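One protein chain is absent from this view; the other protein chains keep their places.
Let's turn to subunit A:
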Amino acid sequence: MFGSNKGNRNGNKSQPQARADGSKLEPLSPNLTASLQSIRAKLGNSGDVMIRALRSDAMPGLEMAVVYIRAIVEEDHIHQNVIHPVMGWSAPLEPATWMETLRQRVISTGATKLIHSIDDAIYALLDGQCLVMTNGFGQAVAAETSGGEMRSVSEPNTQTVIRGPQYSFNESMTTNVGLLRRIVRSADFRMKTITVGRKTRTSVGIIYMDQIADPKVVDEIERRINEIDIDGILESNYIEEFISDQTFTPFPTMMNSERPDTVASSILDGQIAILVDGTPFVLIGPATFFHFFRSAEDNYQRFDISSFLRILRYVAFLASMLLPSLFIAITTFHQEMLPTPLLISLASQREGIPFPALVEALLMEFTFEILREAGVRMPRAIGPAISIVGALVLGQSAVQAGLVSPAMVIVVSFTAISNFVTPQISMASASRLIRFTLMLLAGVLGIFGIMAGVLFLLIHMTGLRSFGVPYMAPFAPVYNQVWPDMIIRLPWWARVYRLLATSKVNPHRQQGGRPSHQKRK
């Protein structure tokens, strides 16, 4: 990306721009052969560096060369807009201004730039630009020709909806920004680009709405990203871990999404999106705990069913975290809590089971986690085998063999299903980890242990912040205008306030109020 060259590069010491005085840069030699030689040497004589010698009609005596790296450029583009015009240029010209003419009048690509040093030339090449060099000038013209094979925009794989837009981001940041721009056609749409990674020099884009996002948060995010000093950024989680407020917590403090509509609605709520080149998953922050239970589809369905589903998600999250531990605690310590018929049925099922409930539950939970991991990792073709082994051998046979009780299988599978309800996988993973700790606590201290664990989690969560926003907002602290929309989904005309709880800037989304035709006469 061309825009990336203007980015802030405080943290990237390996790059030429970081040398403030610029004096240490090795200049391009006026001798064409010599500079081509040094470029090839710098790149280790790689086979994919293409050098094409050419001459122009206008100055037949002038040796020129076009340099590019194959597969990260669009060769058609180079042929049509660089090589062809240069060769065919016939107007008379002043030799002294040849490079300027080349840049401004001959080459017809989108962006061009004059380059004076070997290092800049190398970086331009690596960014997918092509260089036009001429004998006798210590300069080269870099023309924007980046391209190459990219996955096309396709349906989302992980965050599907029944109703709503059916396309998702791909691995190219340029495309992704375009997808967003096409949704939010506002002049307030802002993008800042930062290059991160000594070796990968990955473009990271901060996208937000001017006049809606808190400028302090934008600056803070920019500052934190600039502080990153690592050799490579391959996915947005690298950024997430570097810039989130606290590392040692099971709870994510940033959301991610591969859906342009989700990101668009987030930036309209005052959140800030972070795009990373090379991954379709866009980070969204600041995010409070309750943001993780919102699905894009909530906005596209009627408010009553959306509200129901939202509450259902909270319940499912609690179940996926607490259910096995509650089962252990009640069957081990507090049998008196159960109605007698249920107690008898459970007790008869557990008859002959060789393990205590805690061990039984841990066994089953681990089995499930292994099955799940296997399901993600295995080659597609083996899929059916895993489900047979999982469902039949481990479920049914384990019960028939008297190793686990049927009730435990129900509890574990219900927990597993509940875990898939949470729209954000990062939050679902948090509950998976917490579940095991709570199970151990329940096995040792019963309900008291669970309560202590939950209280600990509550204290921990209220202490968390996401870019300065309290994690449990809008409930602790209470923000009156926002909290109803976190439990249920209000009708659209009632959603007057932007969701980001602390958004002091421009908090109103709309005038609000019942549409005039619905008002009672």
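Keep this in mind: a residue touches a chain if its C-beta (ideal position, glycine included) is under 8 Å from a C-beta of that chain, and two chains touch if they have at least 3 such contacts; residues count from 1.
The working rule: contacts and distances are computed from a predicted model.
Chain not shown in the complex: UniProt lists it as "Spore germination protein KB", one of "3-isopropylmalate dehydratase small subunit", "Spore germination protein KB", "sn-glycerol-3-phosphate transport system permease protein UgpE" or "Amino acid ABC transporter ATP-binding protein". Only one of A:Thr462, A:Gln481 or A:Asn506 touches the absent chain when the whole complex is considered: A:Thr462.
Note that of A:Pro156, A:Gly446 or A:Pro507, the residue touching the chain absent from this view is A:Gly446.
In the full complex, the hidden chain is touched by subunit A at residues 333-334, 336-337, 339, 445-448, 451-452, 455-456, 458-459, 462-463, 470, 472, 475-478.
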